[in-house]
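Right, subunit A next:
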Amino acid sequence: MAELETEAVGVMMGGPALGGFSKEKLAELLKQMLLYRRFEEKAEEAYAIGKIGGFCHLHIGQEAAAAGCILPLRQDDYVIGSYREHTQALAKGLSPEAVMSELYGNATGASGGMGGSMHIFGADSGFLGGNGIVGAQAPLALGTAFAIRYRGSDQVCVCFLGDAAVNQGAFHESMNMASIWNLPVIYVVENNAYGMGTKFSRMSATEMVKKASAHGVTASVVDGQDVMATYAHFAHLVESVRQGAGAQFVDVECYRFKGHSMSDPVSGTYRSKEEVDDRKENADPIKLLRDRMFSADLLTGEELEAIDKEVRATVGAAVDFAEAAPEPEVETLYQNVYSEINSHGRLFFDGRGK
Partner candidate 1 sequence: MEEGQVVRWLKSEGDRVANGDIIAEIETDKATMELTARGDGVLRIILVAEGGTAPVGDVIALIGTEDEDISEFQAASPVNGTGQSEGAAAPADAEVALGTSVAGEASAVAGETSAATGPTAGTESPSGDIGGRIKASPLARRLATESGVALSSMSGSGPAGRIVKRDVEAAIATGPATPVGAAPAVGTVAQVEAATPVGTAAPAEAAGGTAAPIAAPPFVPSGAEFDDVPLSQMRKTIARRLTESIGPVPHFFLTIEVDMGRAIEARSTINTMLEQEGHKVSLNDLIIRATAAALRRHPACNAHWMGDSIRRHNRVHIGVAVAVEGGLITPIIRDGDLKGVAHIAAEVRELAGRAREKRLQPEEYSGATFSISNLGMFGIHEFTAVINPPEAGILAVGGVEEVPVVEEGEVVIRNRMKMTMSCDHRVIDGALGAAFLATLKGMLEEPTAILT
Partner candidate 2 sequence: MAELTYRDALNQALAEEMERDGDVFLLGEEVAEYDGAYKVSKGLLDRFGVQRVVDTPISELGFAGLGVGAAMVGLRPVVEFMTFNFSILALDQVINSASKMRSMSGGQIGVPMVFRGPSGAALQLGAQHSHACETWYLHAPGVKVVTPSTPADAKGLLKAAIRDNDPVAFMEGELLYNVKGEVPDDDDFIIPLGVADLKREGGDVSIITHGSMAHVALHAAGQLAKEGIEADVLDLRSLRPLDVDAILATVAKTNRAVYLEEGWPYVGVGAQIVAIIMEEAFDDLDAPVLRVTQADVPMPYNKKLETWAKPGAARVVEACKKVLYV
């Protein structure tokens, strides 16, 4: 079994442009994060004017975690997340149109309008959904990793959890089985220190990485606001898992700039305004990368503006697409509950379905 390792991955690694990353790579990371940021901002607007209903959990402030953990993956690797998943879906390869349409509930949405914000699926991209039940994704990821091993493949499965999910029984059962069977699953805790309105330290008797060590799973910690550090860490980790390193646990320390959901205040209740403002000023992952690139002369103001403009146009187009898209037909309600309508017997008992 893997020994306990805690490793704070450093920033400077040396290399072509900056920290082992080429200029192009850095520009790509920046653009991706900007895309996520602008997308979430648009989602926020749309929700505020009633275009998006139900729950909407924004990822603003945690873009580096999405980019850094997912962009190193292959298309045939799997990602299973929680409900704070819009950006993860984009990172894994779903189009902004598909994701925005899903938020709007239209037939062109990633889940055909049936899932909504918390249940975005893209089977072709290996994005196996968001989950509304905290921690329920852990056994699912376990099963997907089991299937990878069963087939003798070198795919990996990355499972995103919030910091509060590590107290669920399902999480521990999954960590235990992933450990005994050495499965290719990476449990990533996006540790923004607050489970909804509750500080992690109030709800856990031990520190985060101990959750892994209790099960003999290799643990690591990374600064989730630093996209370069996160990306580098994951690129390395995923490779080792492909080589058979077995189950992993990563504590990605990050911070969300908005409330838990659209119904939750940004600050003033369980987080002070000072704290939030400070983070927004000093720990914004986009600002951090931008500033680094500026310092290393890898980016100009005009280039940044151009990237932002392009990204805004992409998001704008996605919104237009979603606005114009048709809603799903009532018949679809009954079409995808079962794989087919059985040739024998009745499946639905509302007098309306077959």
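Regarding selection, all candidates are chains of the complex that A comes from, given by their letters.
In this section, contacts are C-beta pairs under 8 Å (C-beta built on N, C-alpha and C of every residue); 3 or more make two chains touch, one makes a residue touch a chain; residues count from 1.
Small disclaimer: the values here were computed from a predicted structure and weren't measured.
K.L.:
For subunit A, which of the options 1 or 2 is its touching partner in this complex?
P.N.:
2
K.L.:
Write out the stretch or stretches of subunit A touching candidate 2 in their complex.
P.N.:
These residues of subunit A touch candidate 2: 78, 80, 109-115, 119, 121-123, 128-129, 131-133, 136, 138-148, 150, 169-170, 173-174, 176-177, 180, 335-340, 342-349, 351.
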